[in-house]
Structure formats: structure tokens, C-alpha cells
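Shown here: the complex without one of its protein chains, the others still in place.
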Amino acid sequence: MNSFSTSDFRRLVTDYLGMAVALAALITVFSLSTEHFFSATTFRTIANQIPSVLLISVGMTYVLVIAEIDLSVGSVLGLCSAVLGVALTKWGWPLWLALPAALGAGLASGAFNGLVSLRWRLPSFIVTLGMLEMARGGAHAVTKSQTQYIGAAIEGIAGASVFGLSLPFLLAIVIVVVAQLVLSRTVFGRYMVAVGTNEEAVRLSGIDPRPIKLAVFLITGFLVALAAIIDTSRFQSANPNAGTGFELQAIAAAVIGGTSLMGGRGSIVSTFFGVLIIAVLNSGLAAVGARDETKRLITGAVIVVAVIVDHYRHRLAKGKGT
Amino acid sequence: MNSFSTSDFRRLVTDYLGMAVALAALITVFSLSTEHFFSATTFRTIANQIPSVLLISVGMTYVLVIAEIDLSVGSVLGLCSAVLGVALTKWGWPLWLALPAALGAGLASGAFNGLVSLRWRLPSFIVTLGMLEMARGGAHAVTKSQTQYIGAAIEGIAGASVFGLSLPFLLAIVIVVVAQLVLSRTVFGRYMVAVGTNEEAVRLSGIDPRPIKLAVFLITGFLVALAAIIDTSRFQSANPNAGTGFELQAIAAAVIGGTSLMGGRGSIVSTFFGVLIIAVLNSGLAAVGARDETKRLITGAVIVVAVIVDHYRHRLAKGKGT
Amino acid sequence: MPEPASLLTISGLCKSYAGPVLSDVSFDLRSGEVHALVGENGAGKSTLSKIIAGLVRPEAGGMELRGEAYQPRDKKDAERRGVRMVMQELNLIANLTVAESIFIERLPHRFGWINRRQLHTDAQKTLQEVGLGDLDPSRQIKTLGVGQQQLVEIAAGISHRCDVLILDEPTAALTDPEIERLFAQIAKLRAAGTAIIYISHRMEEILRIADRISILRDGRMIATRAAQDITLDEIVRLMVGRELGQAIHRRGAGVPPAISVPLGNRDGLSDDGAVALRVRGLRRGSAVKDVSFEARRGEILGFAGLMGSGRTETMRALFGADRRDAGEVFLDESATPAAIHSPRDAVRHGLALLTEDRKEQGLLLPLSIRANLTLLCLRQLSRFGGWIRSAKERTEASAWAKKLSVRCHSLDQRVAELSGGNQQKVVIAKWLFRDCRILIFDEPTRGIDVGAKFEIYQLLADLADQGKAVIVVSSDLKELLALCDCIAVMSAGRIAATFRRGEWTQDKIMAAALSGYLQKQGRGGIEN
Partner (left out) sequence: GPKEPAPPATPGKPRVALVMKSLANEFFLTMENGARAHQKAHAADYDLIANGIKDELDVSKQVELVEQMIAQKADAIVIAPADSKALVPVCKKALQAGIIVINIDNKFDDAVLAASQSKFPFVGPDNRKGAKAVGDALAKKLKAGDQVVIIEGAPNAFNGVQRRLGFEDAVKAAGLKIVSSQSGYWETDKANQVVAALMTEHPDVKAVLCANDSMALGAVAALRAAGKLGQVLVVGYDNIAAVQQLLKKGEVLATADQHADRLAVFGIEYALEALKTKAAPADRETPVDLVTGETVSGKP
């Protein structure tokens, strides 16, 4: 709550320098190689596409910080979307009832992940892998595998915009800021980092790690449900296959941003950069019209190079020591 | 090298009891619910289907034991398969040249994974995620996205059989046994466990962990290439999409078998059980002809339940302590 | 007597991390001598040792071994040249067996295939030498207590032939019998011509076994003296750079002055303090068999015993860290047992437990000193239900760091970068920060230097004076004798005897500590 000091500023620069450089390099390359890439439209387009991935990546970063993992995010997005779509179309529920139902589905999935892995002390990898299958099965069962067209009833959510930026984007930005502050400035955030660093030491300090972990799984479930609502509104339809492969995308975004898979380290702002890098890359490659295999080769290489750049940023920040 | 003691035997029972019980339960359920499931043909069919997944899961177990991960196995399988197919069909190479080429592709991918993550100390998750994209891109580039039909030229490898068991199956069993012995009885195996448990301590003991890690990535690349050869021979064709999703399957098999994602713990025999459980489950559900969402729900639930069963086995083995 | 030739000479060594750690250190080591290295926490002893053992590279300065230039590339290189080190921090690999850990770099094998029988017998022989003959070499490291782990590390160190052996605080977690056995081993090595660098904060040990003593202060080599030419007080004065505060040895009968307790205004209390904690019939596995005791307010209760006698397990069980098989814990003379099933319950009831293993169970190594210090009372340092007041956090944390004189250059430094003793101070401060009524300290002064020990004793005494119940488990019997009002002696998982101040003698306590094992002549050793 103090004034912003110079050391804070220096940390901001060194923390995000690597990411920012990688991002700027990507934008430059694409701007030079295409005609219209460097334009407000492109950035508005990207801004309107990333909210759902961003929210999921925020959740994933939290989960990774406590040294767990959630592979079910993509499927749970599909499930929440399915519930929302079917509630609005087949069951004829009003929006104010359907939205909580979708959020409930997300929270319930998060609760399952958290409770089962805590109760039996199972690795969350396996529990959420099970959930990945089950939630997708659920999404198909609820929709009978049919994409549900909803139409204008849900358009309002993603359609509303301020200065050309959509409501979901603004919401996502707010959530990024809040999530970062919670992580770095609150008791809960500190506990998360502590649990991810050394759970046993935390337990022996008289702090029960389980409610913290459960809360993180619940938060993730909630964010995934939000992402599902946004996507459903954007496509005006609920697709039971929605979110396929999002788990790897979200993990990649978090890890590109420097979050450790071993827990105890992570930053939401860095994850935001990670999401941006991937989004700019996808958008730029599509604008260039690259062949599919070229896209994959470049995407793979960029992921690796982005982390290598970040490695050197770390060295820089640390100075000659070590 | 000592004789097999009773304590060894007890360990064998307690170690694999949980898995064996889960497997037996699955077989019983399916045998009761379908007519032809419990037959030699079914088991022979399963035996001939699992070698490639088994080999990949062995590699994955090794990688997990040293506290790393390899997400690229599926894509690398696709790449090796593509190289093999294109070499045989388009380039007109003889088999004795094409096979080493495929193995070389696997080893090269493994070398890339190992060298890049070691050189810049990057998390293998991200390096192999990059490799996942790049190898798949490579597979599509080599084959121009077209499945290469090879035909009888390559049939011999998977076709040969002894007592109805295919050569690949026998090979896979030999590799499982050797891999287990290497892990538990050799210097290299103990170093793997040590590196996975506490890399820093290994370094402080005057042992360089890097060659060990590199070797493990190379072994995995080699096993994946073997799996690619087997699959290509089985399908008599090389598909650039081959192996999609194998990474999660292999990790699931290893983790169901009790291998820790945090490193330092793993058993090849348990992974074998993990592979069997998944294979029997797939086969049985197909025999029943269950609807897709039911399959997914059941698969997810079985994964979670198998690990829960294993949790209780652990408690049993440990006695009342803790 | 002519000066014996130097085996290892060091001149002008410099090393700095964020600030200078070693400045212009020169030093020489002769074959067949035990050379003690002393200094305050953070003085640079471990860093110097690591440089000699090839783990850290100096920035300036040279080393010569047997007259040749010596610049080890890494640990392996140093070992090839005959230089070995047993590290201060435990560096065993939890998932390996004891035998594998001892022989990790040279597992007996044929074409890579381990010869398990030979490994087993070799390990048994080596363990015998450090007094762990009863330990099954195929047990996993993670099932051992800290003391046993330390002995395994020592066994691994002395099982190799070498010319220079560095022992960095080998006895910090050991009790007297193990220390005696270690000294016997050291004597043997010394007779065989091995030069030994011995680091310890236990001054009486140093005077007993050292031939020469070198004193480091703030990264500078202050003096090197022959052991017979120097007194304890002088060593301490050189280490600290000033006279220690006027210690009032009110209870220090029979204890060398330098380690007696400066108890200030604290008089021996009578036993009318109210009972704060009563434990009845505590059992857990084979380590704790029917333990009952009580701790009074205003008193310091010590727990003595041999290694593996079950002290740590007792404390963990009563704290709820491990499941109890049986037993009840009563608080404040209450007749109903307190519901303590987890450390969280324990802390809520006002208990604190400082664990013996700081690295694995006490600290968040990659996090800052500040985050470690304030973890337990973040709630008090926050407002709006969880927003941390960072300014307040900073001032509070720095106050505690100062109070325990934690040597660091910033509170944002990672705890992993601190010296061993300073890490221990952080763990202690963490618990003191949270105002608990019953404090259990398991090996609180492990690795802490003489000066800081005084301060910690003073702190413990103050806490008792404030009416808290303090329990101290320690392997250092002299520490307990100086500090405690009452000492419980554990043996083979039971409390063999309890003495009040004045009733005890060192012999009586040792006899009680052994009693549990003597009854089982058949096994004749420490039960696992």
C-alpha cells in the first residue's frame, strides 16, 4: 500500500522484460511480413478472443503455484457450456437461472477435483485426468452431442463493448489484476505460495493446507465456468467439444510466463504475457496464411525460444552472482 | 544377484496387489456382461495392440522417475512413422536403411529434448511441448499430410508370431523386464532414482546429473521410434497423425501404476499393469458397444478408482503406521 | 619440534555473493592434524570449506595441495585429488537406501549391475564404525531421524580414503555416545596421516580434539593458534570481536563458563508452577511406548536421551503432526483431553513445535526471510480480512531478525542463501513471533554459534519467566543441564527417569538413557 518505489519499478522491468521483448519481436516480425497486421483492428480482435483462455490460464497459474495441476479445464469448459446451452434451449430456463447453473457446474467440478485429491491424497494429475474424461462425457450426455444454438438470448454478454473492447475483455483484465494482487499481497496468496513451496512445513506450522488447496480448485472451476459463459455468448451456441486442448494451452501460457510446474512460483501478469504471445502468434500466422505444418513448426519453436529468452532475462536480473 | 527371498516375495505381492485386483475386477465385469469377451482371442488381440503404448509408457516412466516429463512422445511417434513411410515409398529406400532412419529421428528428437532443456535449464514440460508441435509439423511436412501406404514390405515385423503372440509383444515384454531390472538393479537405475529425488544432492555427491538425464531422453526417443516402427508395420501405412494423444495415455498408465510426477519413484512392472488396465477397459467397452459418453464417464471413473484402490493398498502395506 | 610441512596452503582467498563473504583468507593445513575452524554464524566457514572441496569457485586467491597448484573444477575433481567434505546441511537422497547413499559414487558393480551382497556387507562395516551397526542398510533414508541421517553422511565421508577430510558441524544432531565414536574414528584417521578440518559450535569438543584452531570473523581469518595456547574465553572473544555480555552464571554449576547461561534476573523456580501440559499414555508405533509427563508454566522442561530414543516422535505425536496410536493430552489442569489431531489444532490450543529438520520441515527455502518469519502471524499483519500491510510486515520482520541477529543483507534474501545457523535463527524467530503458551523446541540450537546460543537461552528463559511452558529436546546434554528446571530422560521409547534441578548428575542421566536398552540384552542395541 506504500508508494511505488524505484526498486518496485526496477523489479517490474526485469520481471517482465523478457516477455515484453519476445512479444514485441513477434509483433514486429508479423507487421513487417503482412500488410494489415499492425492495426488497431488486429489488436481489438485479439483482445476480444483471449478472455476465455486468459481466465483459464489465471486459474491454471493458481493451481500450478500450489504445486498441483488441473487437466480438466478444457472439458469442464465444455460441460459448463453444455449446461448453459441446454438450460437455455431445451429446458427453457431464463438467463438468470441458466448462468448460475453453469457456474455451479464449474464449481462442482472444481470441488470434485479438490475433494477427491485431498481426501485420498491422490495426485491431482490423475484426478483431473479422470475429470477430463468425465466432464467431456457429461457435456456430450447433456447435449446429446449436438451443438446447441442459442441465438440473441445470450449475445449481450460478449457483445457489449466499451471503446471497442468487449465486456469479457475488461472483465478478464480486472480479474488478472485482482488475481495478481491476491497472489502477491494477501494472506491467502502467501499461503498458496507457501503450500506450493513446502506443504509439509506449512502443515507443521499449524496452517491446514487443505482448505487452501480446495479453494484454489474451486476458484479455477469458477473461472472456467466464466470462460464457458463468455465463449458460449461469443459463439451464440454451446458446443460440447468446446475447450478441447485448452489445458495444454493454459499450462503453456503459464509456463512461458515463468510459472514453475514444481509449485511455489508464479505470476499472473507473466501468464497474461504468455497468453498474449500465443494469441499474437496464432493471429499472425493466420494473417500470413502459413501452411499448417509451418504453423506448428513455428509455434513449437517460439514456445521454446520464448523460455530461452526468459532464461537470459533471469541471468540479467541476477547480475553476475551465480 | 541373490536368491529370491520371502521378503522379496511379500513386496511383490503388496506392490502389485492393488493393480492386479483392479485388473481382475475389470476382466470379470466385462466377461459377465458380454459373450465373447473372456476368450483367448480377446487376450491375444489385446496383447498385439499394446506393444507400442507399452514401449512409450516405459520411456515415460523413466522420464517421470528423473522428475522430468516428455509431452512429445505422441508427435515423435508420428514423425518417426512418417520418416519410415516416406523413406520406403517416396524415396524408395530399402527396409534396412529406412528402419535406422526412423530410429535416428527418434533419437534426434530425444537428443533435442534433452540437450535444450539441459543447456538452458528449461523445464522439460515446455521444451517437449514445443517438440510436440514441431515433430507433428515435421511429420506433416515430410508426408505432405498424406498417409503413406506401404503394404507388405513392412508387414513382416508385426506379422510374425510365436504361439499367436506377435513379435512386437514379445519384444515389448523383454523390454519391460530389462527396463525394470535396469531401474532397480543397476548403477544407472539408482542414479535415475537419485536424480529424480534430489538433483542438487546428486550434484553435491560429485555425480553429474546431466548425462543421466540426457540418456533417459535418448532412451525414450529410441523406444518411441521402436513403437513407431511397430505401429507402422501393424497398419502397413504411415499416418502423420499417428500417436496423437499418446502422451496423456502414457502418463496415465505410469501414474495409475504409482509412478510419481514429482520424480524419484516409479516401477516399470506397475506401468505395465497400468497399460493393461487401460487396454482391457478400452477393449471391454468396445465389446459392450457402450455409447461414447458412457465410455468417457466410465474411463474417467476407472482411472480415479484405480488410484484410490492403490492408495488403500499402500496403507495395507505400511500397516497401521501413519 | 620442527614445523611439519603444510599439506594444503591457501592464500588471499576472496569470495562474495551479494556482499563479501570471504576476504583475503589465508590458511594452512598439515597432514595428521585436526584443525578446528570456528566463527560466528555466517562468518564464512562453510563457504571456505566448499571452496576447498571444489563446490564453490573463489574469485581470487590460490590454493596449493602438496606443493602443487590446486584448483578443483568440481567436487569430483577435488575427491580425485584426495579432498573430501561432509556437508553441514543434510544432503541425502530420501528415496535411496542407507547402503546406496553411503556408496553412491562407487556402487560396487559389474558391467553396471550392482553387486547387492557386497554393497550390503560394505555398508554394514562402515555403519559399524560410526556406531550404527544395528541399522539395516537396506532401509530407506526417508525413514531415518535427523541424527541417524547425519551419521550416515559421516559414514559416507569417512569410508573413503582421503588426505583432507572436512567435517562441517558433524555433531550438531548427535548425542554423546555417537560423538565419542566419531572422535575415535577421527583419532584413527589422524593417526593414519589424514588432515581434518573440523567445524563446530560446541566449544568443549574443539578444545578436546583440535590440534590447531583458526578463527574466522566476518569473512576474515583472525587468528590461528595451537590448541594448548588458547582458552575458551579467548576463542569466543576472537570470534565475536568483543567481550561477551557479562554472563551471570547463576545456575551454571559444573559447566564451562562459555556455555553457561546468562540467566539475568531469573531465579530457580520452585515446582509450584501450574501444569500447562499433561501427556498421558502416549504411544506411536515402536518409537513411542507409553509416554506420560507434564510441563509446568514458568519452567523449562528438557528431554534428554540417546539418538533414536523417541524424543522427536513423542513431540510430533503430541503436537498432532503424526497420528497417535493411543494417549491423551490435557491442557491447563483441565480434566478433559484437548482435541489435538493436527498441527493446526495444536497451534490453536497455543502449542508451538520447532522441528529438528529445518530444511524439510521448517523452512520455505526458496522464499524470502520475511515471508518465512511472518508466515505464522500473517493474519495479525493484515487488514480487510487478508490484505497484508507490507510496511508493518517489514518492520516486524526486521525487528525479529535483529533480535536474533540473523545475518543477511536484506530481508528479501532467499532463506536458502543463509548460512546454516542463520537459517536456524529464522525458524526460531518464526515461532517466537507467534505468541504461543507452550513451546516445544526440538534441537533449537542446532548449528548456532556460541554468542547466539546465549541469546536464545536468554530468550527461552524469558519466555518461561513470562509464564509459558517451554520444552527443549536437545542432544547436547550440557545445554540441558544449564538451561532446564527439570529433565526427562527417554530411553527406547519410554521416559526412564525425570530429574529436577539439583537432583541430577550427568552420570545419573546417562544411566537412565541407557537403561531401556540394557534390559533387552538379546538385541543389545538401539531398536529400530
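Order as written gives the chain letters A, B and C; numbering starts at 1 within each chain.
Everything that follows uses one rule, which is that a residue touches a chain if its C-beta (ideal position, glycine included) is under 8 Å from a C-beta of that chain, and two chains touch if they have at least 3 such contacts.
From a predicted model like this one, the values you see are computed outputs, not experimental measurements.
**Q** Thinking of the complex as a whole, which visible chains are touched by the chain that is not shown?
**A** Per the touch rule above, the missing chain touches A, B.
**Q** Who touches the missing chain here, A:T42, A:S72 or A:N113?
**A** Here the residue in touch with the unshown chain is A:T42.
**Q** Among A:Q180, A:S267 or A:S283, choose the residue that contacts the chain missing from this document, as touch is defined above.
**A** Only one of A:Q180, A:S267 or A:S283 touches the chain omitted from view, namely A:S283.
**Q** Mind pulling the subunit B residues that touch the left-out chain?
**A** 29, 33-37, 39, 41-42, 44-45, 48-49, 52, 140, 143, 145-149, 151, 155, 231, 234-237, 239-245, 282-283, 285-292, 294, 296, 298
**Q** Against the chain that's been left off, what residues of subunit A make contact? List them.
**A** Given the touch definition above, subunit A has residues 34-37, 39, 41-42, 45, 48-49, 136, 140, 144-149, 151, 159, 166, 231, 234-237, 239-244, 282-284, 286-287, 289, 292 touching the missing chain.
Assume only the chains that are shown with their structure count from here on.
**Q** Would you mind pulling out the distance in Å between where the CA atoms of subunit A average out and where those of subunit B do?
**A** So the centroids are 30 Å from each other.
**Q** Going through subunit A residue by residue, note those that touch at least 2 other chains and give them in order.
**A** none
**Q** For subunit C, give me the residues that contact two or more of the other chains.
**A** none
**Q** Which residues of subunit C touch subunit A in the complex?
**A** Those in contact with subunit A are residues 17-18, 321, 342-344, 346-348, 353, 355, 360-367, 371, 375-376, 378-379, 382, 386-391, 430.
**Q** Within the complex, which stretch of subunit A touches subunit B?
**A** Residues 69, 71, 116, 120-123, 125-127, 129-138, 140-141, 145, 248, 251-252, 255-256, 260-262, 292-297, 299-304, 307-308, 311 of subunit A touch subunit B in their complex.
**Q** For subunit A, which residues count as touching subunit C in their complex?
**A** 1-2, 185-188, 190-191, 193-194, 197-198, 200-208, 264-265, 321
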